[in-house]
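Just below is one structure, and these are the notes that go with it.
What you see is the complex with one protein chain gone and the rest in place.
Labels A, B, C and D are assigned to the chains in the order they are written; within every chain, residues are numbered from 1.
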Amino acid sequence: MLIGRVIGEVIASHKHESYEGLSVMLVQPLELDGSPRGVPMVAVDAVGAGTGQLVLFAPEGYCAMTAVNRLQTPIDTAILGIVDHLDLRLDLLTK
Amino acid sequence: MLIGRVIGEVIASHKHESYEGLSVMLVQPLELDGSPRGVPMVAVDAVGAGTGQLVLFAPEGYCAMTAVNRLQTPIDTAILGIVDHLDLRLDLLTK
Amino acid sequence: MLIGRVIGEVIASHKHESYEGLSVMLVQPLELDGSPRGVPMVAVDAVGAGTGQLVLFAPEGYCAMTAVNRLQTPIDTAILGIVDHLDLRLDLLTK
Amino acid sequence: MLIGRVIGEVIASHKHESYEGLSVMLVQPLELDGSPRGVPMVAVDAVGAGTGQLVLFAPEGYCAMTAVNRLQTPIDTAILGIVDHLDLRLDLLTK
Partner (left out) sequence: MLIGRVIGEVIASHKHESYEGLSVMLVQPLELDGSPRGVPMVAVDAVGAGTGQLVLFAPEGYCAMTAVNRLQTPIDTAILGIVDHLDLRLDLLTK
């Protein structure tokens, strides 16, 4: 899983029918210090996250389909949680 | 999932028999500003996308097979939607 | 899926027993202009491809196992088709 | 699988309900000489690992769900073991 911030939504009127009722969000993966890690990704929302929130998300299909409980829906990334904070010991990074 | 543009088609007369009736497209992944992200990929079309269109696609096998409803067909990338536009807050990228 | 060229074969007398009867090929992934993309990969052949041929292949396990119809055989990449040509609109790459 | 060190924990009060009772840890992947390899990842703990420990972990969904015996829980990375030491022949690296 990765930590990221929701930065927007994808509007697609013509999409796979099984997507009905799902929100497709744009998520920017983040480093632990909050700076961007790589480029934004597209993820289906499983927990009611909104634009601007810090989230836990998983970029893998079976995992993502499980998250929204739709194993017949083609999804490869899903938002799984809204992050409160990270309990982190940076001194261990270089040990 | 990723955002990309359909830029062509792969013509392969000798291919896995289970591919009958499927279109194999070339898709250029895009950054959110529309510039190319990495190199073009090969994807099976699940929504009737045409060359030139902006699409939502997923580079993962189980997800792609689900998209065309052929779990016995070897596919690892599929086009899932035609994108109208992105509702995006770029100011959140550096927060 | 990716486009590549078969450049050789892996000879392994001592291998997983379920591999019996399968050819293990070396495939060089290619850019759309025919130049090499990254490094060669090892793939099981599902369509009778030979050294020198341009092929469509998939670097994913479930997809590859499906391609040779052996879901009990550990395979993570398979050759799925022999490519005739690419029908490509390069002008769309920078739109 | 990869070798890494647990460097902290993710605190997320609002998360997928099936996560109840699971610890979500931050793991820094390591090179064989103990220096950092890439950026930290988020992993569910399957063996009771604590912050500071050297661990074996797997960044793949089906594997991770199997590790915690919850195939209905969306997880894509799990900690699988606590590493005692590596029995390593570095001279073979350049042969």
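We adopt the following convention: a contact is a pair of C-beta atoms (placed from the backbone, for glycine too) under 8 Å apart; a residue touches a chain by one contact, two chains touch by 3 or more.
Note that this is a predicted model, so its numbers are computed, not measured.
**Q** Since one chain has been left out of the picture, which residues of chain D touch it in the full complex?
**A** 1-3, 31-32, 37, 46-47, 56, 58-64, 66-67, 78, 80-90, 92-95
**Q** In the whole complex, what residues of chain C lie against the chain that is missing from view?
**A** Interface residues of chain C facing the absent chain: 5-16, 19, 24, 26, 28, 34-36, 39-43, 51-52, 60-62, 64-65, 71-77.
Everything that follows uses one rule, which is that only the chains that are shown with their structure count from here on.
**Q** In whole angstrom, how far does the Cα centroid of chain B sit from the Cα centroid of chain C?
**A** Those two chain centres are 19 Å apart.
**Q** Measuring centre to centre with CA averages, how many angstrom lie between chain C and chain D?
**A** 31
**Q** Which residues belonging to chain D are in contact with no fewer than two other chains?
**A** none
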